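The complex is shown incomplete by one protein chain, all other protein chains being positioned as in the whole.
Letters A, B and C mark the chains in the order given here, with residues in each chain numbered from 1 onward.
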Amino acid sequence: MPTILGQNQYGKAENRVVRITRDGGTHHIKDLNVSVALSGDMDDVHYSGSNAHVLPTDTTKNTVYAFAKEHGIESAEQFGIHLARHFVTSQEPIRQARIRVEEYAWERIETSEGTAGPVGADRPRHSFVRKGQETRVSQISYDGATWQVISGLKDLVVMNSTDSEFWGYAKDTYTTLQEAYDRILATQVSARWRYGWSSDDERMPDWEQSYEQARTHLLQAFAETYSLSLQQTLFQMGSRIIDNRDEIDEIRFSLPNKHHFLVDLEPFGLKNDNEVYFAADRPYGLIEATVLRDGKEPRIPLDMTTL
Amino acid sequence: MPTILGQNQYGKAENRVVRITRDGGTHHIKDLNVSVALSGDMDDVHYSGSNAHVLPTDTTKNTVYAFAKEHGIESAEQFGIHLARHFVTSQEPIRQARIRVEEYAWERIETSEGTAGPVGADRPRHSFVRKGQETRVSQISYDGATWQVISGLKDLVVMNSTDSEFWGYAKDTYTTLQEAYDRILATQVSARWRYGWSSDDERMPDWEQSYEQARTHLLQAFAETYSLSLQQTLFQMGSRIIDNRDEIDEIRFSLPNKHHFLVDLEPFGLKNDNEVYFAADRPYGLIEATVLRDGKEPRIPLDMTTL
Amino acid sequence: MPTILGQNQYGKAENRVVRITRDGGTHHIKDLNVSVALSGDMDDVHYSGSNAHVLPTDTTKNTVYAFAKEHGIESAEQFGIHLARHFVTSQEPIRQARIRVEEYAWERIETSEGTAGPVGADRPRHSFVRKGQETRVSQISYDGATWQVISGLKDLVVMNSTDSEFWGYAKDTYTTLQEAYDRILATQVSARWRYGWSSDDERMPDWEQSYEQARTHLLQAFAETYSLSLQQTLFQMGSRIIDNRDEIDEIRFSLPNKHHFLVDLEPFGLKNDNEVYFAADRPYGLIEATVLRDGKEPRIPLDMTTL
Partner (left out) sequence: MPTILGQNQYGKAENRVVRITRDGGTHHIKDLNVSVALSGDMDDVHYSGSNAHVLPTDTTKNTVYAFAKEHGIESAEQFGIHLARHFVTSQEPIRQARIRVEEYAWERIETSEGTAGPVGADRPRHSFVRKGQETRVSQISYDGATWQVISGLKDLVVMNSTDSEFWGYAKDTYTTLQEAYDRILATQVSARWRYGWSSDDERMPDWEQSYEQARTHLLQAFAETYSLSLQQTLFQMGSRIIDNRDEIDEIRFSLPNKHHFLVDLEPFGLKNDNEVYFAADRPYGLIEATVLRDGKEPRIPLDMTTL
């Protein structure tokens, strides 16, 4: 046979699970979108259609919901670890599991009586509004021996209204761009960071705290960098995280340059003193790079930040 | 001729304008998407293609950007009022203008030194992250004499994890639904409220404050209503706004019932005590209604909340 | 009570139903997205939460699927008529039903042996590829006495690469646009046409044939009109349908002017002889109008074509 099977994987994608935890009248939410991908000894199902080694994708869906009850959802990462371990250890033909998770954040609605202060017996604490900012993401992979956890975020839109320049670039026949000494710098951050943790023998990071800290460092580096190029800002965001978070070895960014063009108001006898901008959609500059701890291997796939 | 022209309008849609205002080192953003629709004496352009009465849509775009400089953007409503007045009063054939605006909110990025407290000379105050929650919307209409302002919001996702029931409903041959005595109630609020203000002789509302207050009442009514139906919650949200905000006469909602189905875990020997839910996409219940101040006429078009 | 209830409606939206009909080994598909909206004596459910008059949205969903079996799906319009009649006549509190339908077209996959010619016993005739062009839409309304059917299409993208001009327009302070004597004219057609049929006593149109014919006239009018403005093209498309289809009394269009800007290649020493265009996204001109048969009342809501 001249044709052979290469890498393959299967599972149920986009299982939307919401887990409510009650602490008296105070409720807590975890709101996830979980995708399961399994691989292993799966030649037969491709060649002959025999499903003997195939745990149905419907079963992987059921497992997501059952595990939300059995293990709870402490964090996206911990939940993915429970799932990946289960699939690899419980079904002989399955040799590798990859769990991808999106998490949507919610915050409490302040009621008329307020939400600050001690919680009284009758105070409603079960009302939420979706935060709607970035989506938190995580990918947990396991082959029965080694773990790989890559977490991050996407769709976090940021802007500096000054402290950005762009000049001194290469020019060729097709160059018409004017140099800029004070421009808006805006981007929609997609970032993925890889944890050094890889074995059950090592101490697991505090996934929730690590996420919050990485996000804060990223935002602060964006705000505090006087930028000569979006590449420079990217590197500052990455190195700030690597420098401050020992548990993270590598981070990759895709940063679309969300162009804000200064509108030419001269035809109308007006001076545009960096006040009025046209926010463009397409095309956009796209800046992508990996930043990593010296001595570590890069392992985040190049396109992961554009998924 | 057996065929005639009915209502018609034209203009440039989705002009994305960002206006930066500088207060020393502290910058402020207004980020709008502005759509212009003009109508009037426009038969010829439809019948013969004569453009003599047609101010180009490109010109309406230019006007948006020029006005962002000339008038600034105090609020979406005030900006729309400037534009509508201009088109109706400056071009004879144009008899009516309708400006639609979407507004995207931004919040400041807290830098390492913090953003609270008094602002020092060197503290960066030009860094923002897009809030990403609801989109604020407004429609301003003017015919040279009367103003109509309809404002509101869309894509505000809210959830009560308890205090919602659904039972006692009508049943027919096709009814299989089980009654529910404790369910999740979640919806993605689309609301439009109409202001009573209609003439230059009346005192204009404080658009920014009115929006913030209407939004707060809406959220609090959602959180504080023990719900026997989404219709009941809708009416509570509407009447709370009408009761508290004299400047608003009418409000219309479209509330998709974002179903969260309790997952049946019994096949796995587990009890689901209102803990694990499947968040469904389609189909969804859709509850729509107008709530209005007694004695006022309803004027918000039925489909406006589904745009 | 200072606050009262206005127009209201409810039902299950976006029921995705696929109906397969078998004619021996030859299968036929109807693929619909059906949304139900019911109104009537519904004050109580809004004021007190009593659901006694409320047929659950879940029941309306079940009815869609049951009717796909009981009545089949001859056309989107006929299916909507069955549903609307049922809800209004079977539940006393329900006085009005509005059914909205989207229909997705499929075409057969040609197999190796071909699909033309007589169908042999073993020829597979159950394989389809989604056509993916326009979405056909319909809205059927019934109040127990009178029918209103508004059908149409959306997302039909068309382009003339020449035979379009734009000049002789009004100019003001903010006008910078250059006149154009040979430009690309492209738009994404959204059209809704209203049928004169309104009573069970009248002969019903052939909905399938009427759709195909209206679509053909619309496309041909677009192709055959030498255009001095998009408004002129719009009127030609509408009047062509009104002139040729007696069953249609009114048609409304929303036509975004999908701008294709001639790229300035002079800085690179190249002449752009109407060859290279930049296809822009936003902003876009938006041309909307109703065309109707003389003597008929316009009844299509203004925003219906922007849904």
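One rule holds for everything that comes next: a contact is a pair of C-beta atoms (placed from the backbone, for glycine too) under 8 Å apart; a residue touches a chain by one contact, two chains touch by 3 or more.
As the structure is a prediction and not an experimental result, all values here were calculated from the model.
Asker: Decide which residue listed in A:A105, A:L262 or A:I287 touches the omitted chain of the complex.
Answerer: Result: among the candidates, A:I287 touches the missing chain.
Asker: Of the residues A:I20, A:M42 or A:L153, I need the one that contacts the missing chain.
Answerer: Considering all chains, including the one not shown, the answer is A:M42.
Asker: Kindly note down the residues of chain C that lie in touch with the hidden chain.
Answerer: Chain C touches the missing chain through residues 16-22, 27, 29, 31, 62, 65-66, 68-70, 106, 109-112, 124, 126-134, 155-163, 184, 219-220, 222-224, 260, 263, 265, 267-268, 270, 272, 274-281.
Asker: What does the interface between chain A and the hidden chain look like in terms of residue numbers?
Answerer: 1-16, 35, 37, 42, 45-59, 61-63, 66, 90-91, 93, 166-172, 174-177, 227-229, 231-232, 234-235, 238-239, 242-243, 250, 252, 256-257, 282-294, 298, 301-304, 306-307
Asker: Since one chain isn't shown, list which residues of chain B touch it in the complete complex.
Answerer: 173-174, 176, 267-268, 281-282
Everything that follows uses one rule, which is that only the chains that are shown with their structure count from here on.
Asker: Same or different: do the copies chain B and chain C touch each other through matching residue numbers, with over half of them shared?
Answerer: same
Asker: Going by average Cα coordinates, which chain is farthest removed from chain B?
Answerer: Using the mean of the C-alpha atoms as each chain's centre, the farthest one from chain B is A.
Asker: Determine which two chains are connected by the greatest number of contacting C-beta pairs.
Answerer: Per chain pair, the contact count peaks at B-C.
Asker: Could you state the distance in Å from the CA-based centre of chain A to that of chain B?
Answerer: 29
Asker: How many Å are there between the centre of chain A and the centre of chain C, using C-alpha atoms for each centre?
Answerer: Here chain A and chain C have centroids separated by 38 Å.
Asker: What's the distance between the Cα centroids of chain B and chain C, rounded to whole Å?
Answerer: Measuring from centre to centre gives 25 Å for this pair.
Asker: At which residue positions does chain B touch at least two other chains?
Answerer: Answer for chain B, listing residues that touch two or more other chains: 16, 62, 66.
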